[in-house]
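Read through the structure below, which is laid out as structure tokens, and then see the notes.
Excluded from the complex is one protein chain; the other protein chains are retained at their positions.
The letters A and B name the chains in turn, as written, and every chain counts its residues from 1.
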Amino acid sequence: MFKLLLIWRYFLKKRVAYIAVTAVALLVMMVLVVLSVMSGLLEDTRMRNHRWAGDVVVARDSLVGFDGYEEFIRRVTENGPAEAATPVIRTFGLVGSISEPDAVGIFGVKLGEFCRVTGFGKTLHWQKEKSAASFYVPKDEFVTPGADLLTEQQRQRGFIAGTLYLAGRYTDRPSKSEIDKLHKRGLEPSAYLSWPITVFGLSSRGTAAGSGVGEQQRFFYVDDSDSGLVDVDMSAVYVDFDQLQKLCYMDGGDGEPKRASEIRVKLRQGVAPEQGRTAIAKLWREFVTEQQAAGRGRLLADVKVQSWQEYRRSFIAPAEKEKSLMVVVFAMIALVAIFIIFAIFYMIVMEKVKDLGIVKSVGGSGWAASQIFLGYGMLVGIVGAGVGAVAGCLIVWNTNELESWLGIKLWDPDVYAIERIPDVVDYSQAAVIVLVAILASVAGAAIPARKAAKLEVVEALRVE
Amino acid sequence: MHKFFLCLRYLRKRRIAFFGVAAVALCVALLIVVTSLFSGFIDAYLSHAQRVLGEIVLVPGAEMARYDELVQCLEEQPAVASAIPVVQTGALLFLGKGDVRAVQLVGTDLERRCREPWFRKSLFLQGGDEAASPSFAVPQAMREKVQRWMQAKRQQQEPVGVILGVGVFGEPDDLTDEYDRAGIEQKIIEHDSAMVLTTVRRGRDGGGLETAKISKPCWAVDVIQTGMNDVDTRFVYLPFEVAQEMIGTKTADADYLCRGSVQIRATEGVKLTEALEQVRAGWDKFATERMNWSQGQAAFVDIFPATEGPGVKIFTHEIRKQMNVMQLLLGLICLVAALLIFVILFMVVIQKRRDIGIVRSLGSSRWAVAELFLWYGGGIGVLGAILGVALGAWATWNIAFIETLLTQLLGFKIWKSGVYMFSEIPHEVAWNSVGWIVPLGIASAVVGALIPAIKAARMEPVEALRWE
Partner (left out) sequence: MDKKKETILNASGICKSYPMGREQLTVLRGVDLSVRRGEFLAIMGASGSGKSTLLHIMGLLDRPDKGQVHFDGDDIFTQGRGWQDRIRNREMGFVFQFYHLLPELNVVENVMLPLMVATPLWQWPGRRKNLRQRALEVLAEVGLKDKAAQRPNTLSGGERQRTAIARALVQKPRLLLADEPTGNLDWRAGKVILEVLDRLNRQGQTVVMVTHDAAVADLADRKVFLRDGRIEKPKKD
């Protein structure tokens, strides 16, 4: 009984207990906040990449692309694990207007399908809320000034530009705030109404096709896409799949089959990502064997079937690396933190060795006496870690409000490509942190307590 | 005197104090490494900007011709060491079967550019020989292949020689982030067909919106590796005149109007402001004497130091901001160190109650007792800071070694030129940052010692002695 009473009294009466609680709480809070924000950032990066890429990507690096994509899409969606799949052409092109031309990535997409397979529709500005986004140029003076002067044929040729690229063409500095301004006051006709896009056509043998110089066509602005992926938003222009296919000589005009560079796949509900990828890879191998048997599989050999993580690996990896580096740094801090907690308890217990002697002198056993300190360590640890976890959660949940309240922009949305600081706590991580803090407290109390419990009563009493 | 004596004794006898020293050292070292990395990164970026853009950039306000005369006028100025005319534009490069890249076409004066040793040394084939001057001309070794290609394609005109960034030509190894130099050299010498460079230029009718595509066969004569990622992966160098011809508009006297820029390197030892003034003077001379422009026309020009170019300034600003965030985070760790020292000293104060009582009873003042502990904290701080500076400097100097170690440990390359723009990690210690980091470390130690010192000072001598 006296143990509980003493633990409680120590906890309430000793000022050093408050210091210990505060220290434990602060350390728990710090580690929790940093880890949450870091893993939140990583999670955010992954989400954006997933949203843009779709679940599984069947792609060939070569710009020549591969044929048979229509047949494969049919197979994969009819009997396979895919809910939907869409072909994509990926090439480089020159976008020229008044200033010097920029070499950018050009994506040919079937917009309706593409939005169903990926989360692309949600990244658009004007057509975000629309159920079906389209490249059809609207007669909207605000979005596409001068659209009513276009012929029907021209109005089919809309383009969607990456947000940062669009902003970069307007100012020297590509930033989200610039594009916000543009959206608010409308686009300037001379700069944005139309862009001539030049691409380099390749025959199915990889040689220069057509004129051998590249083909050019004028496209008209309909929207911009803010995928949150800097590499994409900085240098991507999306146009209609069929238009680009024709422009790149991939539409079978030369008597060869039609080609695409990628197939983006959305898996059926309930299909595990890895399982889906394996299934599609298997289907693809069967498809290739079949085609090759028929003497048609020339372009199919080096096509890769990748999950979205693999497809975007080189862009996810840096974020993951940065996180693991930060974790290393914070592991060091956590180590110091554990040591501090340890030291505090060591100090408290050493100061209380005499009490231990007193308890023993009236007949308490050594074990019982050291239990007081273990209990004390645990109580301080639990209260401190609890307070720290709650404070940490509060901070994480309210980081954005806190940031705006403090008036500093730690996370410049233009730099980090995020509007909000991650504000979700990973509870399993939080639990581990809390547990480690409590263990450190108990261990910090246990070692000196054990040492003290072994002392003869007189020796314990003699300790200052 | 007794303060120092006791201080030293405590420091030596209390092994726990060394944890405080270690914590301070760790904080100081981390801060130094991070600050060095970031400021090294900024420096690298600025010198990169200077290399790619020159020290001073002159951008005419409109399209113009006669860049050679402008360069001449500029180089007449004593403060100007060299002036290189440059035209740049985006282009597509058809490298061969199925391989098209988006590149940055850079028309430059190779002879002038090779006056800068870094550029010359970065060339794979022509970099080694100091005596020979690198050129865009197709070397003898490749001549035969070029001829064969021209015959096969029934081309009359010889393709223009170009120098490619190493990343345009090959891919770095995924794990080591290194290029296979021998393989790439082999590949340049052996490739047997021309590449096609395609870009667009403004319509000749001057209507503004019309653009015409234009392309040119070219032959890779060399590869350059500068360690600057955007140069290495995107740049294609070709002769200034050729580029000018590609994207410029032909004038009556067989010159081409285009919007280029001049990259100027100042003579060594000349102040930047002085150089800027002289560049301006050179421009004025060119505009009024050679071009017979009016004052108003002549004023239509941008002359600025490369490090203050619009993109550069914004970029370094962002990096500085990131650095400050990192420093803030690490500053928090200093707080943890202060906490640790507080705990340790608190412990010492409690354990040394009797000593304090004795010292007080022998007639020393409260302040002296407080001072004793402040000195103690300060001692931990100073020792920690010294160790930290040594550790930080060592880590910074050997950052490449540490990185290799981590690469082996973690199984992935941390520093990739694709992510961090440069292939080399900055390894210069930012000594000027030491000026505030060391006081910060010591201050955090003293702050940690503050409350224990006050507690010690407030002990009554009798009370302190009674504890037995």
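For the reader, a short list of remarks on this structure follows.
Rule of thumb we're sticking to: a residue touches a chain if its C-beta (ideal position, glycine included) is under 8 Å from a C-beta of that chain, and two chains touch if they have at least 3 such contacts.
All of these numbers come straight from a predicted model, not from anything done at the bench.
Of the chains on view, those touched by the hidden chain across the whole complex are A.
Only one of the listed residues, A:A317, A:L402 or A:V457, touches the absent chain: A:V457. Contact with the chain not shown here comes from a single listed residue; of A:G357, A:G377, A:G392 or A:P448, that residue is A:G357.
Here the missing chain is touched by one residue of A:A368, A:V387 or A:L439, and it is A:A368. In the full complex, chain A touches the omitted chain through residues 1-2, 4-6, 9-10, 13-14, 354-355, 357-366, 368, 456-459, 461.
What we mean here is this: only the chains that are shown with their structure count from here on.
Considering their complex, residues 16, 19, 23, 26, 30, 88-92, 94, 96-104, 196, 198-200, 208-209, 211, 213-215, 247, 259, 310-311, 314, 318, 321-322, 325, 329, 332-333, 336-337, 339-340, 343-344, 346-347, 350-351, 353-354, 410, 412, 414, 416, 418-419, 467-468 of chain B touch chain A. By the touch rule above, chain A contacts chain B in their complex via residues 16, 19, 23, 26-27, 30, 34, 62-64, 91-98, 100-105, 172-173, 190, 194, 196, 198-200, 202, 205-208, 212-216, 235, 314, 317-318, 321, 324-325, 329, 332-333, 336-337, 339-340, 343-344, 346-347, 350-351, 410, 412, 415, 464.
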